[in-house]
Each structure stands twice: as structure tokens, then as C-alpha cells.
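One protein chain omitted, others in place.
Read from first to last, the chains carry the letters A and B; within each, the first residue is number 1.
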Amino acid sequence: MLSYTLKRILQAIPTLWVVITLSFFLMHLAPGGPFDGERQLPPEIEANLMASYGLDKPVWEQYFTYMGNLLQGDLGPSFKYKDFSVTELVAQGFPVSLELGLWAISLALLIGIPLGVIAALKRNSSVDYMVMGTALAGVAIPNFVIAPMLALVFGVFLAWLPVGGWNDGHWKNLVLPVVALSIQQIAYIARMMRASMIEVLGSHFIRTARAKGLSESEVIFRHALRPAMLPVISYLGPAIAGIITGSVVIEQIFGIPGIGRYFVQAALNRDYTLVMGTVVFYGGLIVLFNLIVDLLYSALDPQIRYDNE
Amino acid sequence: MSQPLLEFDRLRVDFDLPDGTVTAVNDVSFTIYQGETLALVGESGSGKSITSTAAMGLLPELARASGCIRWHGGAGDEDLLSVSRQRLRAIRGNEISMIFQEPMTSLNPMHRIGRQIREVLHKHTALRGRSSHQRVLELLAQVGIPEPERRIDSYPHELSGGQRQRVMIAMALACEPKLLIADEPTTALDVTVQAQILALLKDLQARYGMAILFITHDLGVVRHLADSVCVMQQGKIVEAGKTDTLFQSPQHSYTQMLIAANPSGRKEAVPNSAPVLLKAQNIHVRFPIKKRLFGPNRYFEAVKNIDLTLRRGQTLGIVGESGSGKTTLGRALLRLVKSSGDICFDDIDVARLDRAGMRPLRSRMQVVFQDPFGSLSPRMTVGDVIGEGLRVHQPLLRRAERDTLVIQALEEVALDPAHRHRYPHEFSGGQRQRIAIARALVVKPEFLLLDEPTSALDRSVQMTVIQLLRDLQQRHGLTYLFISHDLAVVRALADEVIVMRQGEIVEQRDTASLFNAPRQTYTRELMRAAFLESTA
Partner (left out) sequence: MIMNNTTLTAPAVGNSLARDAWRRLRQNGAATVSLVLLAVISLVCFVGPWLTPWALDEVDWNAFLAPPSIESGHYAGTDSNGRDLLTRVFYGGQISLSVALVATLVSLVIGVLYGAIAGYFGGRVDNLMMRFVDIMYSLPFMFMVILLMVVFGRNILLIYAAIGAVEWLDMSRIVRGQVLALKRREFVEAAHALGVSSFKIVTRHLIPNAIGPVIIYVTLTVPKVILLESFLSFLGLGVQEPLTSWGVLISEGKDMMETAPWMLIVPSAFLAITLLCLNFLGDGLRDALDPKTR
């Protein structure tokens, strides 16, 4: 188990390195410099600026400097938010994004799994059709449609909840963004859980469990649930990536001061270092969560062997 | 005799399918007495498994059962079809328990086997903690699991198929049931393992004094094990009686056919003067088991330096259990897997030929595979499947000429030529196997590799396919390499037999002397298991 964990961590490093390197060189391929802004700067000032950001050095040297700084947790300065470093901006936004994301993934699991199980147990009944029809809609309709619609209905027409803002994470401000962020994942998880539950319920060892004289609830909770959850567990990686991506839009729509909103603004402002810093940070986060999910999976499934693969 | 234990009284099971109602079991009545073994025999689709699952209340949702299943093993007489769910659960695994055909998948892969056995004890007995642990160890020892203290913590995937079936049996016996329902418990196992499991069941039956309802398609097992027999066909019991009487004087034509459906007859030997058609020397096949991105692969030696010779008109049987390398050897001879060594076909050194060089020879050496469902492309019509070889080997044929040859081939395997525009999924297993034979025959081969061509078929269908193969051999003077795990079939078809184990030849002799006086221990063991002679 320990060596498996170490091995997975070692495998994650090249991925991260690819992300960072790709992003770095993409950014430096960009036509024009970061200071080609609205007004033409006098050449000597621009040269000064370039020198102060180390942009006058050869690209490979900048690359090594960047990597070196990165190892110390320094993502470089932001070009637009002149008073802040990228690391500071990320550190400011991260707790907010994290809170939003954790709520969303918890909601997705807490609602998606039971819905899927119920649909599977009531297979081909009206309950099943209703749940699955709704789930398909949830899968199909993107969150940037759902989010403004929710805001329109609950914020504008009914005026029950605020249309935006963070307000230090007051629950009223949390409801709409969390719901908008998790709907798609709820739908995915419910569909997946239903399919895998149906498959497991048809398997031979469930027949064995029934033949033992176990009650239906014992069969489901003791024997069916855990194997049926495995596909959902392995989907958690993509689900988390989806929620992170989704948070970019949701934060922008609801005006939440997380990393996502910085990211969009930076992208539109061509604040290269901030965009890149965010990509690297998100990349690391996704790789980290994938790792955790993998380890969780292998802990749950005894058939995975850590030593021989 | 003793008291009746379980009585099936006019049991009927209907399935409500979208296209209408199908009656799977119809008016079935029979009685199992305490301590006896009753075999329910039938081919696939006869309703034998459904009958037994009805007694456990484990029928699929779409099924409706009527009639009566009286259980005398509890406090009073109960109808298992109408008792409360709660009572049914108290019976399952306690008074009646069941083992299944699929040992590989019948255990929960996520739980240790000890826990799975203990679960039955906790459900039905007052044993807890140390005493239940003790009982589990005792059960594991009784079913012949070595080192129970260690194995109790194993997961199912760490055990072999035979061991898993033993665990299933331990689980079934945990509460000392009065009746054990065994649904084809040995069908998925190798013959030697099958013999062990059957011996174990017999032994345990004597120890626990339970009755066994044994469901099987295999008459050999029935004769060996059962006190009485019920023969089922298309949902009905066509004949019932004591085992000895039934085998000696079967009344119903279906029973007669089933009993007769043991491959009989022997092949007339080919004279030693017949010319050699295929000669292989030092055939060696290995597969990489651990593929590495860089560095050397590790290999599994599937076939180890095997020599064989086949004369024209001869049938060489290759016998072995799963993993013996018999299938791989066959494929190596046809150059379908890479091998080292020399292969001479009609004095042509085929081992040195490349793909293109091999092509003209392909029409002379053909193959029929085991799986009648996997060996025909589901997206081609039967006519296209059979005609494909003609496109390769007689590319100048016109469409009509090709069609004529396809029709001839279908007639030769006794299929309706009008069916050539249909797709494989519209045919039954035996019919598909005939199509596969027609595909091979249409290119006029001299040599045919038959890789378990009858193993996936019901016994009665097997017989017709075997007869067909015999007729074809006579008519066309074909040379066969017949690969099978079924010794009875090989005895009926082959001039000479090779017994393989772990990639090596154990014994190689002419059929009669091999079957009459096997020299090697392994061959003897294999035969004892296959013909279920008593091991005592």
C-alpha cells in the first residue's frame, strides 16, 4: 500500500511538470508582450519593466527561474494587480473556492447516490423514469444556463435569495451557486449509480446473499452498495475537475471572490502570469485529487493489487 | 423409505415477456425424501434450474409461479410459494441452502471468505465471536481448504475455482441444512476438480445426513451420485424413477436419446502406410505475461517443445484440462500464433512462410472453433461468412457461382440454404457450429483443426455435430486434429490421442490402448475423473 502510494505520487510528478512546462511556453509564444496595453509605453520604461520582471533574459533562463520560484511556492508577480503577487491572489481566493467546491461535491454525492439507488431498486417504474428523465436534463443543460436561470427565478422573480455576492459565505449566498455547481454532478452520479447498482443486483453473489436468507436491506447495504459505488468513486476525479472548471463560471455569474473569478478576469485582461499561475494551481489540485481518489479506490476494492502492477 | 422432505406439486412457472408469456416450467411434480439425492436432469432451457430456484423463492421478477412446493423440514407443512417472506428467509441458508454453477462470481469479491461464511451463522444461529470463528474454521477444514487459519482471511479472488466452490459449500453447510440444492455445481470446473467436489459432496452428505437436489445436464454425474432421477424436457418431467431402473430401462424416448447420447463407436484406424500430412517438431510457444515499456518481458511458456505427426485421413485427439496448452498448440500449427520449431504440411515447410506465402495454403488447412457465438461475425450474413474464404481463394468466381458453392456447403452441413441471407444471431448454437463447419469446408480443405467444437453444445446436439464430422471425414477423406477436454468424445473420434498438461505431452498412444491401459498417473487420474469411476 505504501509503495503503491509512493508510486502514484511519482507518476503524478511528470503530469504536473507537463502542465507547467506547456503553460509556460504557451505563454511565451504569445504574440506581443504583457505591456502592449492601451497606451504605448516609452521604450526605456518598457525595457525597465521587462528587466524588473526578468523578461529580458533568454526564455530557458526564465523557465528555470520560474520553476525554481515555483518550488518555493512563488508563482511570480501579477502584471495587472501590481500590488499583489500571483501567490497572494491565489491564496486569497482559494478558501472561498474550496468552500464552494466542497459543498458542491458533498451535495452531489449525498443526493446523487441515493437517487441512483432508488431508481435502480424501482427499476422501470414511474419513479425511475422521473428520476432518470430529470437526471438526463441535469446532464444536458450546462451550469452557465442553470445558474442565471436560478438567479432569475429565485433571485429576481421570487426574491428569496440574493442574486450574487459572497457576504463572507452566508448560507443564503451559498445556496444558489452550490446548487448550480452541483446539479450536473448530481445527475451524472445518479445515472452512474443506477447503472452500476442494476448490474451489481443482477450478479451472482447477490443471488448467493439472498440464498443465505439475508433480508433485502441487508443484501443491499452489506453486499450491493459497496461494489456498486466503485464506478462512482473512480468518477470522483473527473467530477472534481468538473466542479473546479464549473466554479470558474459560477463564481463569475454570482460575483464570488474565488480563484475562478480572478482567472476569468485575468484571461480577459491578458494577465499572463495570473492565468498561468491559476492553471498551474488548478492543475496541481486536479492531479492531487485524482491521486486521492485512486488511493481511495484501491482501499475499497480488495481486488486491486498494489505490489504487482 | 424415509419421510418426504420437499414435494413439488404441479409447479408451473410463467415468464411475462414483452412478446407474450412463456411457460418455463409446466405441471412439475416430484418428491425428495430425507437423506436421499435426487437428480433433476435436462438440457439447457428445460426448466430444471428454474424449478430449483422456485423452491428458494429466488425466481426473477418477471416470473410467476403457481402450484405448490411443500416443505416438511420445518415445524409443520408449509407451502414455500405462499409462506411469508420472513419465514422464507429463515428457511434459506438454514433449512435449505444452495450452491451454484458459477463459483468464480458467486462470492462477494469485496468481503473476506471468513466473513461471508460467518454471516450465515450470525443470521441463523446464536453463535457469535470466538465460537462462530471456530465453526468457520471447522467448516473450511471439512470442505478441504488447506490451512483454514490463513485462508479464512482470504478474498475470493485469491482462491482457485475449485476452492471457491468449496467455500460456497462450507457456506451452504454452515447451518446443517436438511436439503442442499446444487445447481450444476461442477460444470464450470475441470474434470479432476469436478471429481473432487463430487466426492466431497458425497462425503458431507453422509456426515450431515442431508438430502441433495442435484441439478445437472451430465448423466455421468447422475449415475454416480443420485438415488433417483427426474428427467426434464421443455418444462415438463418426462420420466422419473430410481437411478438404476431408469438407466437400465428408460421408458421415454427423450430419456433413451439422452442416455444414448454418449459418443459411441470407434474410428477405424488409418494404416501406417498412409502418407504424412502434417509433421511438427519442437513446437514452442510463449507469451509475455508482464509487458514492460522498457527492458525484457517476462514470459509464460504455453507449449513446450512438442512433436507430432498426422497421417492423411487420421484423427489425432489432444486432451487436457484448461491451461494445458492444447488450444495454443492447435493455433501454432495453423500459424495463428507465433511459435518456434518446424511445421511441415504436405512436405512444405510452413514455419518459414510469411503471411502472403501462407495464403495459398490456408484453403488446405482450416479450423472450427469452440464458441459458436464468437466465431461468426455478427454483422455479416451467413452467406457472406461462408463465401469469404471463396473471395480469398477463388477471386475470379462470379457472384452466382460463389452462391452455388455456398448453397452446396450449407446443404452439406444439413442447413436450409434459404437461410443464407440471415444473420448469425438468428441461429441456435448447434446451427452456428454447422455454419462454422460450412465456412471451413467451402474452401475444400484437407486438414481441419477442431478446437473443442462441441463443448458449448448440449449433449444431444453434440451427438449430431459429431456424426456430421464423422460423415464429412469419410466423404472427403479429411484429416482432423481434434482438441477437447471431453474424453468420451475423443475416444469416439480419434485414432491416436495426446494427453497434455502444462504445455507438455504426458502420454501419446493409439486411442484403444490409451483408454484401456493408461500408463501415466495423470492420465489415469484424468480418466477416473472423466468417467467418474470410484476412486476407492
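As a working rule, a contact is a pair of C-beta atoms (placed from the backbone, for glycine too) under 8 Å apart; a residue touches a chain by one contact, two chains touch by 3 or more.
Since the structure is predicted, the reported quantities are computational estimates derived from the model, not experimental observations.
Asker: Using the definition of touch stated at the top, determine which of B:S2, B:S44, B:S66 or B:S322 touches the missing chain.
Answerer: B:S44
Asker: Quick one: say which of B:H224, B:R439 or B:R459 touches the chain that got left out.
Answerer: The one listed residue touching the chain not shown is B:R439.
Asker: With the missing chain put back, one of B:H122, B:H157, B:R298 or B:R359 would touch it. Which one?
Answerer: B:R359
Asker: Kindly state which of the options A:S78, A:S97, A:S234 or A:T278 is in contact with the chain not pictured.
Answerer: Within the whole complex, the residue contacting the unshown chain is A:T278.
Asker: On chain A, where is the contact patch with the chain that was removed from view?
Answerer: Residues 12, 14-15, 18-19, 22-23, 26-27, 29-31, 136-137, 139-142, 144-145, 148-149, 151-152, 156, 163, 195, 241, 244-245, 248-249, 252-253, 263-264, 267-268, 270, 272, 275-276, 278-279, 282-283, 286-287, 290 of chain A touch the chain that is not shown.
Asker: Which residues does chain B use to touch the chain missing from this display?
Answerer: 15, 17, 22, 24, 44-45, 288, 291, 293, 331, 334, 336, 355, 358-363, 365-367, 369-371, 374-382, 385, 388-389, 392-393, 418, 421-423, 425-428, 436, 439, 443
Convention: only the chains that are shown with their structure count from here on.
Asker: Can you tell me which positions in chain A touch chain B when the two form their complex?
Answerer: Interface residues on the chain A side: 203-205, 207-215, 222-223, 226-227, 300-303.
Asker: Which residues of chain B touch chain A in their complex?
Answerer: Within the complex, chain B touches chain A at residues 56, 58, 89-94, 97-98, 100, 102, 105-111, 119-120, 123-124, 155, 157, 168, 171.
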